[in-house]
Every structure is written in C-alpha cells, then in structure tokens.
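A protein chain is absent from this complex, but the other protein chains hold their places.
Chain naming follows the written order as A and B, and within any one chain the residues start at number 1.
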Amino acid sequence: MTGPWAEALPWVIVLPLVGAALTPAVAVRHPRVAGFWAWGVLLVTAVLASGLVAELLARGPFSYELGGWAASYGIELRFDHFSAWVLPLAVLFVVIVPFSWRYLDHVMPDERRPPFYALLLLNAGGMIGFCVTGDLFNLFVFTEVVSLSSYALVAVGGRGLAAFAALKYLFIGAVSSLLMLFATAQLFVLTGSLNMADVSLGLGEIGSGTAVMVAFAAFAVSFMVKAAMFPVHVWLPDAHAIAPSPVSAVLSGMVVKVGIVGMLRIYQIYFGAEVLELGAFNLALVWLGAVSIVMGAFFAIFQDDIKLMLAYSTISNIGYIVLGLGLASPYAVIGASVHVFNHALIKATLFLAAGSIIHQTGFRTLSDLRGIARTMPQTSAAMAIGAVSIVGLPPTAGFVCKWYIALGAFEANQAPFGFALVFGALFIFIYYIRMLNAFYFQKPVHDEVAQASETPWSMRGPVVLLASLCLILGVLGGIPLNFVEPAVLDLLPFWGQ
Amino acid sequence: MEVVDVRPILAPFVSFLCAGLVFGFGRSIFWRRFFTFLAAFIKMALVLSMLPGTLQGVVYVYQFVEFTPGIGIGFRADAYGMFFSLVSSTLWVFTTIYAIGYMQGDRDRVRFFGFFALCVSTTVGVAFAENLLTFFLFYETLTICTYPLVVHAETREALRAGRIYLTYTLIGGGFALVGAVMTLNAAGTLTFAAPGILGLESGVGTLAVIFLCLIIGFGVKAAVMPLHGWLPIAMVAPTPVSALLHAVAVVKVGAFGVTRVIYNVFGVELLQQLGFATPLALLAGFTIVAASTIALTQDHLKRRLAYSTISQLSYIVLGAALLTPLAATAAVLHIANQAFAKITMFFVVGAITRTTGKKYVSEIDGIGARMPWSMAAFTIASLSFVGVPLTAGFITKWYLALGALEADAWWFVLVLIASSLLNAGYFFPILHRAYFRPAKEPWPPLEPGRHFETPKTLLIPIVICAAYVLLLGVTAEVPGMPGSVAQVAVESFFAPRGVGP
Partner (left out) sequence: MQPFGLDLDYVAVVVLFCVGLYMLVAKSNLLKKLLGLNVMETAVFAFIVTAGMVEGGDPPIMVAGTSAPFASPIPHAMVLTGIVVAVSVTAVALALIVQIHAHFGTIEIDELKELP
C-alpha cells in the first residue's frame, strides 16, 4: 500500500526538467525573471521531495512505474533511503539560487541569465533523476544530463580559461560516461534486463565470472572519475575554481557526489547477488581514499587563490568518503554516507562566503584579501565556521562524520587509517589558520578591501543560514546518522571481505 | 543516586546564550558588561543550586541527544564535576570584574568579552560532560574559543603565540579523539563510570595505546612535560586571559581530563593491574621539579608564574597517578587551591604592570611600599605554594605526602619537599625585592581622585582571592565547604565496581 506521495515521484524529476525547457520562454521579456522562476521551480521540487521522504519514513521504500509499463519492461522509479539525498539536494539549491541573483551581476550580462538558470535546473533535475531511478540505462542518461549541464555551467561565466577548464572536464567526463555505458550494456547482455533489481537477481543466477567483474570494474572507474578520486581527480581543481561561486558550490557539493551515490547503487546491485570478492577492491578504495585525503590537503595548503584551495579541499573530503566506504564497517559507511550531505553543506557555505568576498572586493587571493573581516564581519564569520567545520572540529557538522569514520576504522581493525584520518584533517587546518589570520588580524592592502561593505541580504542570507546549519548539525548530528543507518545495515551483510 | 534535572545542560547553554548576546549588543558598554556578568552569575547560581544535592550524593543527569545507543551528548553533574564547576564559576565572577577593569580603553572589547563568555560556557560543559564525546566536544570548542583571546593584541608575537598554541592543542586534540574512538571500540560505551569502563579483556597493547593517546591528548592542556611548550609562549595574552585561561580554565580542563581518564575511563583497579600509572607519576614528578627549576631562571614575571603553573599542575596529575584515596583528595583539592593562589598572583602582576608598567622581577624593587595590599595578597599566595600551614597549599601538600606514603612511594615526598624549597626559591626573592629593597626610581603617584593603590576593579578580586586562599587553608574539613565536595568525589572514585553513582 502506498500513499499519495508515491504518485508524485515522477514529478520531482519532471518539474525541474520542464522548468528548464520553459525558462527562456518565461524570461523572454525580462531576463532576470529567469532567476526567480528557477527558484520557484526548485522550491516546489523541494516541497515534493519532502513529501517523498515523509512517505519513505512512514511506509518504507516505494516505486513508481513510468507510463504504466510493468517494472521489467518499462522504467521503474524507486525511492529508497539513498534516494532521500534528493531532499537535502533540493533544499541546498533553494538556498543557493537566491545567492546567484545578485552574484551574477558581475559575472555575466543579463541576456545570459535564462540559459544559465535553464542549465542549473537541468543539473538539478538530472541529479534528482539519478537518485530516484531504478533502471540502469536511465541512470546513464541522467548521468549525462548532469554532466553536460555541468560542463556548460563551468564555462558560462568566463572567457577562454573557463572554456578550457570546461573542455578538460568534458573530455575526462565523457570517457567515464562511455565506460558507464559499456558496463550497462555488459550487464544487459549478461542478465537480459536493465532494471536494477532484475539485474541483481540475474547476477545471482549467473554467479561470478570475468564478464561480471569487468562490468563492475568499468562502473567503479567511471564513478571514481565522477567523484574526482585520486588519481583521476585532475579535472576538478580548475573547473571548480573557475566556475562562478554558486556553480562551484553546486559542483563541489552535489555533482561530485553523483559518483558516490552511483557507487552505492552499484553496490546494491552486486551485493544482492553476492557475486563479488571485494577484499582487494576495498583495500584499493581505502588506500586511494587515504592518498586523496593527504594529497588534497597538501596541495590546498600551497594555494593562494581561495577557490582553488577550496577545490583541493573537496578532493580531500571525497577521500574521506571513499575511505569510509572502503573500510566497509557499519560505522565507517554510515559516516561516509552522511558526509555526502555534510560536506555539501559545508562546501556550499565556504564557496558562497568566498564568492561574497570576491563579489564585493574583486580579489581572490589571500594576500589581497587581508583584513576583510573588519568590513565584512558576518561573511568572514561564516567562512570561519566553514573552516572549522571542514577541518572536523567540534561543535560543527564536519566533526560528526569524521568521528564515525574513525570509529569505523578502529572497528575494522585498521587503526593506522584511523590515525591518518584524524591527523590528515588537522594538516589542512594550517591553511585555514593562515586564511583566518589574514582575514582577521592583518591590515588591508587594497582600498577595495578596506572600504568593502557587506553583501546585500539576498546574498548574505543564504551564507548565514548555511553557516548556522553547520553549527546546528554539529550538535544535532544524530538525525542524518540515524536516518542512513537502516539503509547501510541492509547493504552491509554482503559488503565485507 | 541519579536524578534527571535540566540544570547540568542549562548551565552551559544559558552562558552560550549570553555570549551570543554579548556579540550582538556588545557595542554598548552597558549591555556588554551586563551580559558578561549575567553569564557568570547565572552559571554560578545554577551550580550553587545543585550543591546541596551533591553533598548528599545526588547526581544530576540530562541526556541531550543520542546518535546511537551509547554515543550521544549527555550531561552529568557528579561530585567531581560539581567541584570543578564551583571553582571555575566562582573564579569567573572575579576575573570578569578584573577583566573589565584591566581592559579599559583597550580595543576590540566586543570580541574579547564575547569569546570570554564562550569560554565560560564551554568550561562548564566540560565539567558536566557525561561521556568522552561530550567532553571532547567542549574541550575542542574551548581551544577554538580561547584562540581569539590569546591573539587579542594582534601583534606578530601574539599571532605567533596563537599559532603555537593551536598547534599544540589541536594535535593534542587529535590524540584525544583517537583515544576516545578506540575507547568506544574497546568498551562499547563512552559514559564515564566511577570504577572505569575499560577492562583487561581488551588486551594490554590496546589499553596501552588508548592510555597513551588520551593522556597525551589531555596532557597537552595540562602542560605535562614535554607537552608544556605552549604555556610560557601564550603568556603574551592580556593578563586577565593568562589569569583565567592558563591558571584556571584551559589548564585545569586538561588536568580534569587526565583525572577523568584515570578514574572514570580506566579506573583505579585496572590501572593498578596494568601499572600504567607509575610512569605517569614519574613524569609528573619530573615536571614538578624541572618546571620549578626553570622558573628560577625567569626574569619576566608572567613567565615565572607560567613555569610555576606547569609545576603545580603536575601536583594534580601526580595525585591522581598515585591511585590512593588520600592522593586523590590532594589532586582534587589542588584544582581549587592552585587556582585561587595562582590567579591571585596573576592579578597582582597584572595590576603592577597596569599601574607602573613594570614586567620584570628585576624592576619591582620596593613596590611593597607603593602597592601594599597587592603585595600582601602575593605574599599569601606565595606562602600557599610553599606549603605554609593555614594556607590552601599546605592542605594539598599534606594530603599528597600522606597519599604518597599510602602508596608506598615515599620518594615522592622528597619531590614535594624539593618543590617547596624551589617555590620558596623563586617566590621569596620577589617578596624580598618588593619589601626590603628601595625603589630604583620613584613610582608613579596615585592618580588624582583615587584612594587605592590601583583601580578598585583590579584590587577587589586580588584581595578576595587571597582571602579565599586562607579560607581554603583552614576549612578543608568543614562540611559545606569545597573540601566536602571533594571527599564525595573521591569516595566515588574508589568505590568498588557496581557501587556508587
């Protein structure tokens, strides 16, 4: 028995996509309307998403068959605990879009706004579709929707350099999508179905074999690239740093997580069938994750440009998530899954705060932005809270996940990784201390900094809201953790070595 | 017996609220002072209201939020936590008065008093932490909140000191986190329990690593050698900050943590079986003597006091590491005794600098004539550290000596005697210079309209804290005074497993 919200499942995808298509029409007279239109669409989507999550909490996972075709013949949409990521995703979009209304003033002429917001809606719709689909090929299609809109969004604000970063992103991303297509086709050939649940059953009948392993490997590499894991992370720093700040927030916070959610979906398919010996793979994940953590932090420390530093920090944090997944113990995986959300929140805070500062002063480097805290106190405070969060100090959101992953490390008898995890984050604090010292305790060197004013409320509101959420979720961190726990425990009997 | 009560969580939270109000309305001098005092007074009132219950063995608990069974944020006001919060909330009131007077005309006072109030809140959060996670949460938050106070002057020196301070404390925090995680893994719970929560079944190796991590983690703030490096450097902070944070809050939180680990995570029985406490006791003994020796060579007044603090903190660690009831009593009592005496000294030094601009021992000849009350207070505090009867310090030394004998570790008595001599060695010359040498140059005269040697806001805390030193010295056995709370705490530490709160 499913409630009325189950019928709403396709709408949560359709709304942003159709909204995207309609944006140029809506904004034909006044280009700036596009921004409000996008916000409205995303707001309704967020409301729908909360209804879906409420349904999930009340009655458990549910599905919807598109077009009335039975699941194995048609495309099935499925809403389970991992799909619930759709809700924080939509909410984060709702918070980030108002920031872009004024921010884009200095990035692009007004005529470009409708295409920009159309792309943003496409991006949102694609990610939402990615999370709720139960069909493998559908997954591929939505991945492409997300990727394409991301490539375009990176380039939308700038000139040649942005286009170059976007092209680099495109080439690497397209290859990874190809791998995904190949793996999907391989699984179809093996099991005769594209429906994820069916494939899982089919794999169970086939048992393990080279073809099965090859498909898994292809999926794994493809999602690794999307998630910017070491060593295929090279596209991320330039792309995220060059994009306009709201886009950076979306990219670092959410698009990158598509890789992680994809990995979790593949786990779900393969684990139902118990066809994999995962020991070596998990070990590889753990090591790659650890290297990402250290390497990301290491490069971040040497950056002068704030956004480049934040981009490397994203690589480091993805390392945490991957490390948690590789450890394969309940606490670690729960911590990793929740970090998907917490990191999105923290990164959004940091990128929007950084964007505010860049918007008001025109400078992007630490040496130029000295003393900004005097004239932009609230934004700097938000930046400080974000910094403390991302290092993982209490009482912020970042701490809770680190705690859980560390717990998982010790639970899995991988004590050295536990140590590496705790001290790796402290490492990156070196940069943040430099940043906070520069902002708060040094004299401004540029007039623009000394005379900057705080951002207008449409920009400041989201920043302050996000920073407060970082603190609140530090104390109430139990809520997401408890939410994810049943889904992870379901997955885990088949996980381990 | 345990009673669910909202006060253990109310104490830190109300203070947090007031801190927020200081930040919000701090531009106005009146509201800034109002909310700063409000934070201190409310905290003190809440703590005092729970005191009668504590003396009868009541423990107040409040579970705030639970992530999963066994891991959550919880508050618990047991006797030991009550003792610590009593000391810190009392001292906070006085330090607030002193800080307002000292920071007159200084810059960025909103930031200063805002973070000051935040430190109040986090300290009481540490005192009332029910489990290692909550403890760690407030412990690290304290680190973050003290940083702006340390670097307040914003000079290169201050920033450098701040960096060093953060490096030490955050790395220590990392160790503490690892230790806490390993404890959870080994014991299945993080809730402090009177007879400890770990057991031999976890394996000696694991237990050794946990002990090492937790002790390093909390030992950084407790300035146990060789982790003490940050303390003398952090003396660059304004004197109210040095007084409170480095004589009362930050360092005591570290010592509090070390004792919690010994009594409520490992437990007396387990440590006796494992023998880990002995190296710790030796390290503490070494610190006591070494730090005092270094203090002899320091000419800068605050630095001399810093090394004296390092030395005195290890009294607490030593008392806890000896694992006997009398030594434990000494450790707990010394939290109060050292705090009052040391804060008196810092207040005096600050008053001297404010009034005459002098910062070095060699410069204060003859100051006894100019500032008689302050130097009298300093004298009382010095006598306390040397261990003269009728002062608080004597009580500590007495119990510690008895505890050492009880533990068959009579050589620590020698350490105590040596320490007393060394304390005399670096405090008495100060007194000698102050009283018996003529001033090198005339002192600045009293400002017109002032009757006292130094502003009232500085003098009153000095006098009251010195009076406390004497009070604690004579009333250790009197019921209702701090001594009895300490007794209740010690009883709980040594109760056999399965008994007690």
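Operating definition for what follows: a contact is a pair of C-beta atoms (placed from the backbone, for glycine too) under 8 Å apart; a residue touches a chain by one contact, two chains touch by 3 or more.
A quick note: this is a predicted structure, and the numbers were derived from the prediction, not measured.
J.: Mind giving the shown chains that are in contact with the missing chain?
T.: Among the chains that are shown, those touched by the missing chain are A.
J.: Out of A:11, A:164, A:287 or A:423, which residue would touch the omitted chain in the full complex?
T.: Answering carefully, the residue with contact to the hidden chain is A:164.
J.: Out of A:66, A:108, A:174 or A:284, point to the residue that touches the absent chain in the complete complex.
T.: A:174
J.: Which of A:9, A:34 or A:148 touches the chain that is not shown?
T.: Touching the chain that is not displayed is residue A:148.
J.: I need the residue numbers on subunit A that touch the omitted chain, in ascending order.
T.: On the subunit A side, contact with the omitted chain comes from 137, 141, 144, 148, 151-152, 155, 159-161, 163-164, 166-167, 170-171, 174-175, 177-178, 181-182, 184-186, 188-190, 192, 194, 211.
What we mean here is this: only the chains that are shown with their structure count from here on.
J.: Subunit A touches which residues of subunit B in the complex?
T.: 65-68, 72-73, 133, 136-138, 140-141, 143-144, 148, 151, 154, 159, 162-163, 166, 170-171, 173-174, 177-178, 181-182, 184-185, 209
J.: Given the complex with subunit B, which residues does subunit A contribute to the contact?
T.: Checking each residue of subunit A against subunit B gives 388, 393-395, 399-400, 403, 406-407, 409-411, 415, 418-419, 422-423, 426, 429, 433, 437, 440-441, 475-478, 481-482, 485.
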